[in-house]
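For this depiction, one protein chain was excluded, whereas all remaining protein chains were kept in their positions.
Chain lettering (A and B) follows the sequence in which the chains are written, and residue indices restart at 1 in each chain.
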Amino acid sequence: MEIIVCVKHVPETAEAEIAIDSSGKGIKTEDLVFDINEWDDYAVEEAVLIKEKLGGRVTIVTVGSEDADKTLRKCLAKGADRAIRLTDKAFDGSDAYATAKILYGVIKDLPFDLILTGTQAGDDGYAQVGVILAGFLGIPHATMVKKIELMEGFTRVNRELEGGLEQVMEVGTPALLAVQTGINEPRYVSIMGIRKARQKELKVLGLNDLGLKEEEVGESGSWITVEEMFIPPVEKEAEILVGGLDAISSKIVETLRARGLI
Amino acid sequence: MTELFVLAEHRRGELRDVTFEMLTKGRELIARADVDLTAVLLGHNVKELAIRLADQVKKVLVVDDARLKDFNEVAYQKVLTHLISERKPVLILIGHTSFGIDLAPSLATKLNVPLATDCIDINFEEKKPIVVRQVYGGKVNIKASLRTSESYIVTLRPATIEAKEVKPIGGEIIEVASPLKEEPTTKRFIEYFEPPAGEVDITAADVLVSVGRGIKDADSMPIVEKLAEALGGAVACSRPIVDKGWLSADRQVGTSGKTVKPKLYLAVGISGAFQHVSGMKNSELVIAINRDAKAPIFRAADFGVVEDLFKVVPILTDRVLQEKKSSK
Partner (left out) sequence: MAMEELAAIKKLDFNMCMQCGKCTGSCPVSPKSKLNPRRFMLETAYLISPLTMHPPLNIQEKGELWDCTTCSTCSYRCPREVKPMDVLIGLRSLLVEAGNVPSTLGDALEGVYKYGNPWGLSRSKRQEWTQDLKVKYASEEEKIDLLYFVGCAASYDSRAQVVARAIVKNLNALSIDFSILGNKETCCGNEIISLGEKGLFEEIAGNNLALFDRYGVQKIVTTSPHCFHAFKSRYGRELAVKHYTQYFADLIDEEKIRFSGKIGKVVTYQDPCFLGKHNDIYDEPRKIIESIPGLRFEELGRSGKRSVCCEGGGGRMWYDIPGERLAEDRVREALDVGAEIIVVACPFCLLTFDDAIKTSGNEERIQVKDIMELVAETL
């Protein structure tokens, strides 16, 4: 099995304070911690699980700056075999469409039976790259995948639908599957493991290596241009209860009683 | 006259809410332009759905084909590519749903039409769509423009626009012959699968205590269970709790779980990602406990407690029990 997994190195923002940068089109990232995109972590785990069962090779591909090597090394430590980082000044400002083109630039020449991606990235949340990439490659895809069964010539997947329902589909292989969180339980990787993974191959390629033209990528090669980034206006703000745990609890109980909920 | 397409989404014989939300947005957009609003319905034996749509929109394009009975991106993409190439709509609205996520990028790539996904708003400025999207888990919004083109595709996030129905207008239903030639072979719909239901139906509960990743540990679950019990309610959760296997999938609130409207929704250690919020925002009373004062859940709550849940929940539970005892 030749499996390719596309991953992204993203800032973690769940608990962080977010501020807009001076360009007004991005956020300040100096104080943020970056890690593998949550959805991609599941994709890598799934690839490694398949490899552990069927044998083969897992190749990780990312578009990103040198900092993204951290995420690549983590993937290698999890059990991937080699990694490729695509980087170039010209890639700056790429949206999902341009990013998919960059990935296509390298993947078109690689052997694969299966490509896995996350359904979306936690930063920009486009949920497009995988499907567009599949379109370029001319292979079928499925998104929101919660279960993968590999058969001869096809794969049977469960796609997550709204309301807790799933849709079972059969997709011809080679295929691109964009996985949903919860499909497996990503393993812990030790720092020693990450250090050892330094011995594994990590290749860095740029615009010219991919045979792409500058105008095909970056902002000029994108469908979407960010005009402005802003902290959303507060529509409704909760009344924050204060005064210590006892006072807060009393206030809640009072409110519930007034509404006949107790 | 040029058209604005709204792709009707339906499942198991029923139109999904997002369809009417998109029609509402579509109506708003054409009010300021010389554009027709057209619903596009792909399916099999969907007469009733077409009639229902024609109540709300002047034109309904219907493609009836057995291969369109259940959603299959390959079949949908082929039919839509055909319709769009023929009729050149200026904008195609699709729901940012599981179906939309599978379909829209593939359609856009096929047609080489710019796509903006997961938008919470859209407007036209100088004939170009300007969209608003949420990024970084809802902490930041972006305003973005799309590359100039004849047509555009935009997917709208469900449950962000309030669907408004108009008085039935008895629109026209236009049947279009299916352009599908053969059975799609690269992708086949097999069946729907309903994960086994647990004992509790959270959609029926008046009081829900909903727990999120803030609980950190499966062994801490009893503290929320006790509060739910004290309040005579049920325990629900955000998605990570299901992912970790601490509660069964039927307890999950949100876009990939259940939509709930209890009298009281108590969110404990939930950040308030939109996928979660859209499943609970119509609750009558929302109280959120989260130690991050900036957590988006406070924007969906009536009352907030900025505290460590491990401190608040046990005290609150005691207080509720006391109250019940004294009022007996």
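As a working rule, a residue touches a chain if its C-beta (ideal position, glycine included) is under 8 Å from a C-beta of that chain, and two chains touch if they have at least 3 such contacts.
Everything quoted here is computed from the prediction, not taken from an experiment.
Q: May I ask you to name the displayed chains that the omitted chain touches in the full complex?
A: Within the full complex, the chain left out of view touches A, B.
Q: One chain isn't shown here. Among B:K261, B:K311 or B:K324, which residue touches it?
A: Final answer for the missing-chain contact: B:K311.
Q: So which of A:E15, A:D67, A:D92 or A:E239 would be touching the chain we can't see?
A: Among A:E15, A:D67, A:D92 or A:E239, only A:E15 touches the chain that is not shown.
Q: Per the definition of touch given earlier, which of A:V189, A:L205 or A:I240 contacts the omitted chain?
A: Of these options, the touching residue for the absent chain is A:V189.
Q: Can you name the residues of chain B that touch the chain not displayed here?
A: Touch set of chain B with respect to the missing chain: 216-219, 244, 307-308, 311, 314.
Q: On chain A, what residues meet the omitted chain?
A: Output for chain A: 12, 15-17, 31, 33, 35, 78, 185, 187-195.
Just so it is clear, only the chains that are shown with their structure count from here on.
Q: Could you please state the distance in Å, as a whole number, between where the Cα atoms of chain A are centred and where those of chain B are centred?
A: The mean C-alpha positions of chain A and chain B differ by 20 Å.
Q: If you look only at chain A, which of its residues touch chain B in the complex?
A: 11, 13-15, 17-18, 20, 25, 27, 96-97, 119-120, 122-128, 131-132, 134-136, 140-144, 156, 158-172, 180-182, 185, 222-232, 234-241, 245-246, 248-253, 255-257, 259, 261-262
Q: List the residues on chain B that touch chain A in their complex, please.
A: Contact set of chain B toward chain A: 11, 16, 70-74, 96-99, 101-102, 104-106, 108-110, 114-118, 130, 133-147, 158, 185-195, 206-207, 231, 239-240, 242-244, 249-250, 252, 255-259, 263-264, 271, 285-288, 292-294, 298-307, 311-312, 315-316, 318-320, 323-324, 327.
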